[in-house]
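One protein chain is absent from this view; the other protein chains keep their places.
Naming follows writing order (A, B and C), and every chain is counted from residue 1.
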Amino acid sequence: MNLFSSPAAHANEDRRLMLLIPCPYCGPRNQIEFTYGGDATVRRPAMKECPADPVSAWVDAVYVRDNPCGPHDEWWLHGAGCRSWFMVRRDTRTHEILASARIGEAFAGEPR
Amino acid sequence: MSDDGTLRPFGAFDSAAPGHYGVSPGAVTLAEIPISVAWNVQGDPLHPAFLAEAKRRFGLALPLVPNTTARGPAWKALWLGPKSWLLMAGDETVIVPPAGFDAQRDALNAAGGALFDLSASRVAFMVKGLRAAAVLAKNCPLDFHPRAFLAGNCAQSLLGHINALIERPDATPTFVVMVPRSFAQDGWRQLCRSSAQYGYDVVVPVSMS
Amino acid sequence: MTQRFRLPTGGIVDRTRPLAFTFDGVPYQGYGGDTLASALLANGVHLVGRSFKYHRPRGIFSAGTEEPNALVQLARGAHTEPNARATTLELYDGMTASSQNCWPSVRHDIGAVNNAMSRLIPAGFYYKTFMWPPTPRWWLRYEQVIRRAAGMGRAATQPDPDSYEHQYAHCDVLVIGGGTTGLAAARAAALAGARVILCEQNVDCGAAPLPAGTKIDQTPASEWIAAVASELLRHPEVTLLVRTTAFGYYDGSLVGAIERVTDHLAAPPAHGPRERLWKIRATAVVLATGAIERGIVYANNDLPGTLLASAARTYVERYAVRPGDRAVMFTNNDGAYADALALQAGGVDIAAIVDARTDAQSSGILTARARDAGMVIVSAATLIGAHGNRHVAAVDVASRAGVPAQRIDCDLVCVSGGWNPAVHLYSQARGKLRYDEVLASFVPESSPLPIIPAGAANGCLGLSEALAEGHAAGIAAARQAGRIAALLAPPRADPLATAPLQPLWAVPAARKSARRFVDLQNDVTVNDIALAAREGYQAVEHLKRYTTLGMGTDQGKTSNIIGLALLAEQLGVPIPRVGTTTFRPPYTPVTLGAFPGHESGAHVAPTRYSAMHAWHVEHGARFVNAGLWKRPHSYPRAGESEDDAVNREARSVRTTVGVVDVSTLGKIELQGRDVAELLNRLYINRWDTLAIGRCRYGVMLRDDGMVMDDGTTSRLSDTHYLMTTTTVNAVKVMQHLEYLLQTQWPELDVYATSVTEQWAAMALSGPKARDVLAGLVDIELSNAAFPFLAVGTCNVRAASDDPAGAIPARLFRMSYSGELAYEIHVPCHRGLAMWEAVLAAGEAFGIMPYGTEAMGTLRIEKGHVVIGPEADGRTTADDLGMGKLVNAGKWCIGKPLLDRSALTAADRWQLVGLTALGDAPIPRGAKIVADPERKAPNPMLGHVTSWCWSPNVDAWIALALLANGRARHGDTLWAVSPLAGAKVRVQVGPPCFIDPDGERLRV
Partner (left out) sequence: MFDNADSSPASRPPTLKYSIFSLARNAASHHERWPLAWRSPSPKKRYDAVIIGGGGHGLATAYYLARNHGLTDIAVLEKGWLGGGNTGRNTTIVRSNYHLDANARFYEFSLKLWEDLSQELNFNVMYSARGVLNLVHSPADMDAAMRRGNSMRLNGIDAEFLTRDDIARRIPNLDCSIGARFPILGGLLQPRGGTVRHDAVAWGYARAADARGVDIIQQCEVTGIRTANGAVTGVETTRGAIETPKLGIAVAGHSSHVAAMAGLKLPIESHVLQAMVSEPVKPVLDTVVTSGAVHFYISQSDKGELVMGGDLDFYNSYAQRGNLPMVEHVVAACLALFPSFGRLKLMRTWGGIMDMTMDGSPIIGKLPVNGLYMTGGWCYGGFKATPASGYVLAHTIAHDAPHALNAAFTLERFGQGCTLDEKGAGPYAWAH
């Protein structure tokens, strides 16, 4: 069960509002309350896993980026608010925020 | 480790002294509010055991709706985050000896939660009066419109460059602004500067309970 | 001086409120309600400044923010303001203003030689010359001259005495522009129940002139405007802001607006800000910013006495000022006819209306009215040039057929080349623009954002249509915010039949040397644009940058479109193909002081104070910034230098006992079943072996394997830990923890919170530390009971007169100084009591407080690294001699990347200790070289990271990072500072100078 309001609600109501960032818990808040956390699609090798070439696996995770010109899934921390890390899908060409999602949840309109 | 209910001065300086400041007449009242006990409860609301333990300990159901508060006979709970609340002694006469804290902490740890003592971490200011919302809106990006910031709501945001936890205890135009202790002077300065054009009165510390 | 050109009646000026002011030292009089420009014109003053490049005489050209010429230096001293726009400056009693960019006076200006040389200095001339003699020095000399000639007003030399503030605001509908369109929009939105903010840049709403006798909803327009304005003013959910200019549309539908609060007052009230920066978050924006008139370019179109037609009329109708006695109108559209009628009504003799259109083309009602009023209309004709010395005296008019020009005497030329919708904010809101052939201008097409253009800003110039658009926009905007409007009829006005405009940008010149100005402020001529096109600067941005078209303070509001059209003409392509330039914020220049608001000067960043700060101040501490904190650097005594104080403090810790405020250290409490596992993953060393009541030092790495932070972690209970971080990294480490716990390792049962603000902390160090503490605490401190690295709680005896009684404390036996030492943490509000209790108890032992500097000396003597100097973000744990700590048995963050080849190379810079041979101090920021005499480039073997005079070793010592340093112990090298002209021989050794086996801290 989900005790909180759905993140989808935030995603829709703020479609246009770009850097009015929709915290999945607190709702839309001013950009200055947040801290950017970078590309959320980067996959850090799991701690226990020992890939064939751990160094290059970590080099990819730590240094290499898709850096897309368009929708970008990224981490944000509501640092001056509820201190939740969450994911935002933002268009890097326009700064338009397309959706936000809690950890472990899919973006609005996407299957889990 | 709250051992006493005495006022925790944030470091008095001139404009904190009771009196009238800015243009007359005063449309805003500022005061420090003593915090006697402020504990940070953390835990996963998806775990009934934790919620139950918290309820048993503090006599209230932790508010699960973001940015809302709940009151019990002795305690008030402010929502801080999806797994975090600030419990404040709504009544200054509550004396909790150190041992008391450890016992509460152990009990909550046992229930899969956590309890941290933050009683001395924040300094609270009251901003009261018809211009209270305007004063806060000068340096805080939140919407203080009565339809947007309801009585019984709380929110964390920024006051200028510093973090602030803001609560609206009731329907009157009154807000409680809590800032980190080491930033208290800057927080107070901002409130005074923002109030000056309306005129403001500083009164001796008052209790919000 | 009397106001010769003031009309006896009419206008908004208050004739009962005369205001005295001076311009260029000459005293004049104006009235309440005047702008500086209208007051000057009332006194017959047109010549207000000299142009940027050619220093040509320039007069008032417009009546608003688009003004390119009338920029003045306002006030004096600390209050002086350069480039103030006379056309928007509200006059106040005692205003002093002067002209700019001229010397010795605006009438006789030496700089005017540029005008004579103008043939030599066309657009971009400086790219083609000043290259000889061929050395950078010479360009610097040329540049000095150029810089002095350029620039406009003068900046103040003293700090700005005024204050500024911010105001966040939230609303459903923001209406930008309080003209008739904006009023209609705001009214409609408010009636729909929306929270509305209306901002108008003038002092009142509906300032733009309307044709005489205009009625709205059957009432005279002025009455309708007043009624709606006051209705909005009274509405509880409407905020009406005047003197407020929306200057930028930013991401998140955030509109920045600047409110001029006190500039119009002779004596501003105390406590009020000069300006207020509004940050308005609106669900939808209605853009009702109107349109800006443009001129038509012809020879000498820059002579004072030349005004935009609508501006001339504004001066007559709004300010009751005659801008001249005898006017020639030059137009290609109907607007100028209404203006002519208004001027005539104001007593200006209309010598002629020169209309580029044929009679057939100019068939509007207004034309008829002008004819009825007996005005001479010369159609199918153009104004080919103006004559006059510092003021227009006559113009030449020629019909296009090329028949000889006819000269008409006049002292006023009113030009109208059409209207440019003010689409700046629309474009900033990523709105697309479309070239409208009828208006011959760019108009809004579509925006992905909730911004709705209406009225003239949308290219809709007719009043009745604009009112309907405004009304509809208000309702649409309210609907965006979920407010549904009750049925309400839009305000109505009688439509006015007008004839379309005939595009005309520049009139061909009779002579090649004729000067036809496109951009009046930057002196860009038609020939300059031709030159740019000829040389290949054909992209709009190239044109702008090469000629500086539209780069002035007016941002080309009246000139850009003309420039574009002329470029298109040159290239032989349609105007839309050339495209328009991007509109960047701000719409009009905004006072810098408004941006910091309350966070100005000393408050540019907040300051953090420890609970003991007041004590430090009382006891003469010198402070140093540590992050946002103020920390005591040292406590010099009377007549003691800082260095002596530092040495005294450092010595006392080694010989007796000292106490230092360490409250600024980051503190994070952790609770849960998996804390030890978390610590294992965070730190290079092992944590599952840490017993309750014990603490341990740890080092954490960044993902790339470099040292990130260090500190101690204590186990307070089975499930409760306290982690400390460095002062500067406290926030970073907390974020790092939360990131890992929330996004990477949600399976871990760990809760964390920062308790930095909760605990005041102090370190008590020195051989006598135990003796001092023994008398204060209620626990046994013997080595057996409380050994090195022990952690416990206790009660500290406070001063007998302390009502709060004993102080509950956390006690840690850890040492940074290398001496027997304890760290004491108490709830912040008891910090001062604790501090005083310790000093009182220590008095008998000669205790003294020490600051960060002595703390530095002590840790250098012990070779303890600091995040920053030693761990500089490029060093690994092994570089710092802590390779042993990296636990082979377990994984931790950063460990995988330590295997990269370059991080294990033999020539890594490694931590070493240096001792100076001789008494000369090791210089600050010294580099280490083998041969100090070698010529550059002199290879660097390493550098000094921290250094000090050690009163305990009795020598200058240092920590350093040295290539392959651990293999160089015993070598002698040079520490050099070419900056200081110093070089010192140093001996390399291990990074520890005192008690290498650590016996002292275990006594």
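Keep this in mind: a residue touches a chain if its C-beta (ideal position, glycine included) is under 8 Å from a C-beta of that chain, and two chains touch if they have at least 3 such contacts.
Predicted model only: the values in this text are computed from it and were never measured.
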{"item": "Visible chains that the absent chain touches, using the contact criterion stated earlier", "value": "A, C"}
{"item": "Which of C:G374, C:G536 or C:G970 contacts the chain that the document leaves out", "value": "C:G536"}
{"item": "Selected residue (touches chain absent from view) among C:T16, C:Q158, C:N389 or C:S782", "value": "C:Q158"}
{"item": "Residues from chain C at the interface with the omitted partner, ascending", "value": "52, 78-83, 119-120, 122, 125-132, 134, 136-137, 139-140, 143, 146-148, 150-160, 162, 248, 250-252, 254, 256, 279, 428, 512-513, 527, 530-531, 534-537, 539, 541-542, 545-546, 548, 551, 553, 555, 584-586, 589-593, 595-597, 599-605, 607, 624-625, 702-706, 708, 868-869, 872-874, 897, 900-903, 923-927, 929, 936-938, 940, 943-944, 946, 976-980"}
{"item": "Chain A residues that touch the omitted chain in the full complex", "value": "19, 31-32, 36, 38-39, 55-56, 59, 62-67, 69, 72, 74, 90, 92-95"}
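Keep in mind that, in the parts below, only the chains that are shown with their structure count from here on.
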{"item": "Chain B and chain C, separation of their C-alpha mean positions in angstrom", "value": "32"}
{"item": "Distance from the mean Cα position of chain C to that of chain A, given in whole angstrom", "value": "28"}
{"item": "Touching two or more other chains - residues of chain C", "value": "168, 281"}
{"item": "Set of chain B residues in contact with two or more other chains", "value": "84, 141"}
{"item": "Interface residues, chain C side, partner chain A - complex", "value": "168, 250-254, 281, 430, 448-450, 681, 703-704, 735, 738-739, 742-744, 746, 891, 896-897, 899-900"}
{"item": "Chain B-facing residues of chain A, complex", "value": "1, 3-5, 25-27, 29-30, 32-33, 80-84"}
{"item": "Complex contacts: residues of chain A adjacent to chain C", "value": "16-21, 30-31, 35, 37, 44-45, 47-48, 54-55, 57-59, 61-62, 75, 77, 79, 83-85, 94-96, 103-104"}
